[in-house]
Structures are given as C-alpha cells and as structure tokens.
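A single protein chain has been omitted from the complex, and every remaining protein chain is retained in its original position.
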Amino acid sequence: MIDTIINITLLAFLATTSVAIVRMTNLFAIVMLFGIFSLLSAGLFVVMDAPDVAFTEAAVGAGISTVLMLATLALTRNSSKTPYTEASPAHRPWLPLIVVAVTGAALVYGTWDIPSFGDPNAPAQTHVARYYIENSIVETGVPNMVTAVLASYRGFDTLGEVAVVYTAGVAVLLLIGGRRPKTAVKLKDKGEQDEA
Amino acid sequence: MIIDILSWICLLAGGALGIIGGVGIYRFPDFYSRLHAAGITDTLCAMLILLGLGLQAGWGIAAFKLALIFVFLFFTSPTASHALANAALHSGLKPKLDMESRHD
Partner (left out) sequence: MKPNLILHVVAKFLIPLIIVFSLYVQFHGDFGPGGGFQAGVIFSAAFILYALVFGLDAAEKIIPSQWLHMLAALGLVLYAGVGVVTLLLGGNYLDYTVLGATQIAGQHLGILLVELGVGITVGAVMLIIFFAFAGRGRT
C-alpha cells in the first residue's frame, strides 16, 4: 500500500521533471533538473529493493554527471544567450503525434504480457537467478548477492565493464586531454598519454 | 508510545517545514529571499525528519547512520546556501529592495 503511494508519487515527480526538462530553455536549469531526475530514479530503485543500483544512480547520475555537464556548459556557451533562433517546423505536428501515439499504444499493449514485479515465474527469474539465490552464500560466502554475482559469477562481464570505463577515460584524454596546445610542452604531455 | 508520538511530531513538523520552504520559494520575489526561505527551512526540515526516523529506529546501527547523515547535513546544507548566495552576489545579482518589490 505505502509502496504504491511512494511509487506513484515518485513517478509523478519523474514525469513532471521530464516535462519541465523538455519545456525549459536554460541549459543550466536543465542540467540541474537532470540531477533531480537521477535522484528521483534512485529513490524509485530503493523502493524496488535495489539499493546497489540506487547507489550507483545517485552517485553517478546525480553527482558526477551533473558536475561533468556543468563543466561542459562552462566550456561551451549557454545557448540561450546566442542569437540562435529555432527554425519553424517544416511540417505539421500531426505526423509525429500519430507516430508517438501508435508507438505508445504498442508499448502499453506490450506491458500486458510483462510478468508482474517480483513474479518468481518470470522468464528473468527462472534461468540462473534461482541458482544464485540458492547457492551464492554457500559458494562465495558473500552476503551481498549483487556483489557475488557481479564480481564472481559474472566476472568476465565486469572485467569488460571496467575495460569500457578505462577506454572511455583514454578516449576523453585523446580527444580533449592536455591543455589547449598553446605551448609545445603540452603536446609532449599528450604523447605520453598515448603510450599509457 | 511516547517515542512514537515524539517521532511523529518530528516527522510532521519536518514535512510541514519542507512544504513551507517550497511555498516560500514559489512566493518570494527575488533570489535572496527565496534562498532565505529554502536554506533555513531545508536544514531544519531534514534534521527533524532524521530525528523522527532515529526515534523510530531506536538505538542501533541505523540510528548511528542517521546521526552521521545528520552531522553531514548540519555542515553541508548551510554551507551550500552560503556558497549559493556568495556566488550570486559575486556574479553581480543585486538583492531586490523593498521599494521595487511593491510595484510587482
């Protein structure tokens, strides 16, 4: 009962936030609203008993990515100040509206076949989840099943994820790492990063 | 029983303060008075709610964690308000004075 109320409240806030993001033109405010959106999602994950995911969402979505987007905004310019006016749409809004309505109707139709939340007979639960639930504490001795699955059972997967994170860091360094090459010294710095 | 009543008083007062802060942000005329409304009520609101939750939790690790959050908010929340006001003043936002606001 109380879960339902919290869910409905959080989802209403999420919907309101996303509408506000769409209608807003000030990019700084939009970045802040993105942070709020992530925080609300984190709250939703907590209600769904997924504190690990909520933790990540709150730390990454509401924390780091807000800072990074603000840094990006500081690099570029606040677009509401530039003398750029949006071109008027080339066609009537009916076609996009119909496409969106049909897609939405199809998705809603699809949700009727989705098993309800926490259904033990759902396809996602019948494959390996049962094995993890029954055996993870015996086989790994780690009470947090998420950690056991993440680091042990699906170690390859996580290794790949770490490699992705590392690749992202290297890519950022190659693209915008090193200061603006005003001096040649900085270029040498960039060369070192390439080797790393 | 008494603890229940106390904690409910704390929770309701905290929630009411949060709503008052929201109304203040919506109603007040300029940035500084809005910050005044939000910054003051926000800190006390969070603290009262944490206190209420702590009373519900009883002595234990949960209460200890709530106390840590309490300390964290006690320092960060006013600092955030201060930093915000400071930054606004630095970037040249003037407080709206009494005479001007009457005309709105």
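Letters A and B mark the chains as written, and numbering starts fresh at 1 in each.
Here is the rule we go by: contacts are C-beta pairs under 8 Å (C-beta built on N, C-alpha and C of every residue); 3 or more make two chains touch, one makes a residue touch a chain.
Keep in mind that what you see is a predicted model, and the values were worked out from it rather than measured.
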| item | value |
| --- | --- |
| Options A:Ala15, A:Ala29, A:Leu68 or A:Val128, residue touching the unrepresented chain | A:Leu68 |
| Absent-chain contact - pick from B:Tyr26, B:Trp59 or B:Phe75 | B:Phe75 |
| Sole contact to the chain not displayed, among A:Val19, A:Ala105, A:Ile133 or A:Val165 | A:Val165 |
| Residues in chain A touching the chain absent from view | 51-52, 54-56, 59-60, 63-64, 67-68, 71-72, 74-75, 139-144, 146-148, 150-152, 155-156, 158-159, 161-163, 165-166, 168-170, 172-173, 176-177, 179-180, 182, 189, 192-193, 196 |
| Hidden partner chain, residues of chain B it touches | 72, 75-76, 79, 82-83, 86, 90 |
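Note that in this section only the chains that are shown with their structure count from here on.
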| item | value |
| --- | --- |
| Whole-Å gap between the CA centroids of chain A and chain B | 28 |
